[in-house]
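In this view, the complex is presented without one of its protein chains, the others remaining in place.
A and B are the chain letters, set down in written order, and residue numbers restart from 1 in every chain.
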Amino acid sequence: MEPGEIRRIARAISTVENQSAGCEALLEQAYRQTHWPNVIGITGPPGAGKSTLVDALVAHWARSGERIAVLAIDPSSPYSGGAVLGDRVRRSRSSGLDNVYFRSLSSRGHVGGLSDTATDLVAVLGLFGFRRVIVETVGAGQSDVEVHETADCTVVVTVPGLGDGIQAAKAGLMEIGDVFVVNKADLPGAEDTARTVERALAAAYTGSPGVNARPKHGQGSAEPAASPSPGLAALQLRHGDATRDDTTWVPPVLRTVASENAEIAMLADVVDRFIGWSDGAGRLAMRARERAYGQIVRALATLLLAPYVRVPGSNAIPAPVEQWVKDVAGGRASPAEAARALLDRSGA
Amino acid sequence: MSVPAPAAPQRRKIRILMAKVGLDGHDVGARVVARGLLDAGMEVIYTGLRRKPDDVVRAAIEEDVDWIGVSILSGAHRVLLPKLRRLLDAQGAEDIGIIAGGVIPQEDIPELTAQGVSRVFLSGTPVAEIVDFLFRETRHDRV
Partner (left out) sequence: MNIAKSPRSISPAPDEPSTAGRQHDRWVREVYAPAAEEKAPRKPFVVDVGIPIKPLYTPANLERIGFDYERDLGFPGEYPFTRGDRPGMNRLDPFVVSAYSGFGDAEACNRRFRKLIEVGTEQILVALDLPTQCGYDSDHEMSTAEVGNVGVAIDSLADMELLFNGIPVDSLKRIGTLGNSIGPIVLALYAALGEKQGVPWQRYTVNLQNDPLKEYIARGTQILPPAPAAKLATDAVAWCVDNAPGWSPMTVCVNHINAGGAGSSMGTAIAFANARHYIELLLAAGYTIDQVAPLLHMFPDERHDFFVSIANLRALRRIWARTMKETYGATTREAMACRTTVYGHGQEALAEPLNNIARTAFGTLAYVLGGASYVYLAGYDEAVSTPNEESAKVALRTLQIIANEHGFGDTIDPLGGSYYIETLTSEVERQIREGLAQIEAIGGALPVIATGFGRRVMTEGAVRRQRAIDSGARPWVTVNMWPQKPNVSNTAFRGDAQATERQLARLARVKSERDHARVAATLAEVDRASAEGRNVVPSVLEAVRAYATVGEIVDIWRNRFGSFAPATDF
């Protein structure tokens, strides 16, 4: 990439980040492209070595010459809105590569592990010819689950020694992983951690890690569950239902040392195999539809709420709501009545 | 989302790349300043130690920052700061400003300013002074 082009990419991302002039036109163009990039989400608790892993993965994929972008998202301060973004510090192998674009983002107050513009940014990167985008999330545990909406493959990273059992399980990360990685596998306790993850997965999946063909009739105990729990239903939507689908995916648990090239190559291969399987099974397209639906609903909500939402940091109540606030607080109306009246008046 | 927000909330943040160039590994000052800028609502991108000027400039452009803040304590400022400026200008990033902090002799400051360093803050400068400078001098209309 020429310096001029890097600058154009960087500026386009700022335009979306800041929602400044030209943002809407840019996104109209970006969402009309046909080559949506493959998005790989890397998430996991702080200290799991995500940045080092991303560095190694990027260096691996970059060897093919394809353009790769990294969006590294760190939390913003809830008090000031500022942030210290330190993900570049870990860059060594992927640093200085001509076909790699790296951008540090702050969540800018958005809870959920992503920046609220992450999907828009993926669209913009697609416009600039990136076919692979790695999204590294804040690693704040529970709030990270949102990554799986944007990502085509979510890699959940953990390390030994983060506490008894696996924190990821408590944090809801178990439900979103397509691939699990026990990083720093040379540390004591790594094997125990990996087994704990595998045991947790065994409770929800049947089959062996990777792609599984549906068992032939008469084999196994593949009785369709009467009504799977919502959690299980979500997993089946993502990874297939062993009782109905031709193939299913069982998330593998890899042991990596981010400094070992062979292990990184294997991880890269597993990620690509998952994306390939998802695509072949029609799940990528299904996910794109889910993503589009989620985005439309949120865009709609933003649009509808726009006249009523406070300017961040301000204590003033927006004018259209002012009288209703007095009425509700004064015991003269219910919040639902207020909302209904405001909506009717707006003509929506 | 592309929906224009009401009353244009201030989404734009001042972004600054905090860089250590050369071999000097003392970054206490840089870390304290970074925390101060964070508290003032800015986004601080830290490069880590021992970055070459080329790497710093590439990072600044990728990150689309308003400023590069360089901390130098080893005396290499007279060579490295002007080099950063030249590289930025050569890549069309004239609008990215450079500020420097650390141990820099008074006598060198006019020369550095002449070579395109916007401001030099000596060690011990209250962080508030740096914050004020950045709020005042950042071109907030830039994208």
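Simple rule for what comes next: a contact is a pair of C-beta atoms (placed from the backbone, for glycine too) under 8 Å apart; a residue touches a chain by one contact, two chains touch by 3 or more.
Every value quoted in this text rests on a predicted model; they were computed, and no experiment measured them.
> Tell me which of A:87, A:120, A:178 or A:263 is the one touching the absent chain.
A:87
> Residue-wise, where is subunit B in contact with the chain that is not depicted?
That gives, for subunit B, the contact residues 22-28, 31-32, 34-36, 46, 48-50, 52, 73-76, 78-80, 103-107, 122-124, 126-128.
> At which residues does subunit A meet the chain that is not included here?
Residues 47, 51-52, 55, 84, 86-87, 89-90, 92, 161, 184, 259 of subunit A touch the chain that is not shown.
Assume only the chains that are shown with their structure count from here on.
> Indicate the whole-number Å distance between the mean C-alpha point of subunit A and the mean C-alpha point of subunit B.
From the centre of subunit A to the centre of subunit B is 31 Å.
> Can you list the subunit B residues touching subunit A in their complex?
Per the touch definition, subunit B meets subunit A at residues 1-7, 9-13, 34-35, 37-48, 54-55, 58-59, 61-64, 91-93, 143.
> Quick check: in the complex, which residue numbers of subunit A touch subunit B?
3-4, 6-7, 9-11, 13-15, 17-20, 23-24, 27-28, 76-77, 79-86, 88-91, 95-96, 101-104, 106, 108, 116-117, 120, 295, 298-299, 302-303, 306-307, 309, 311-313, 318
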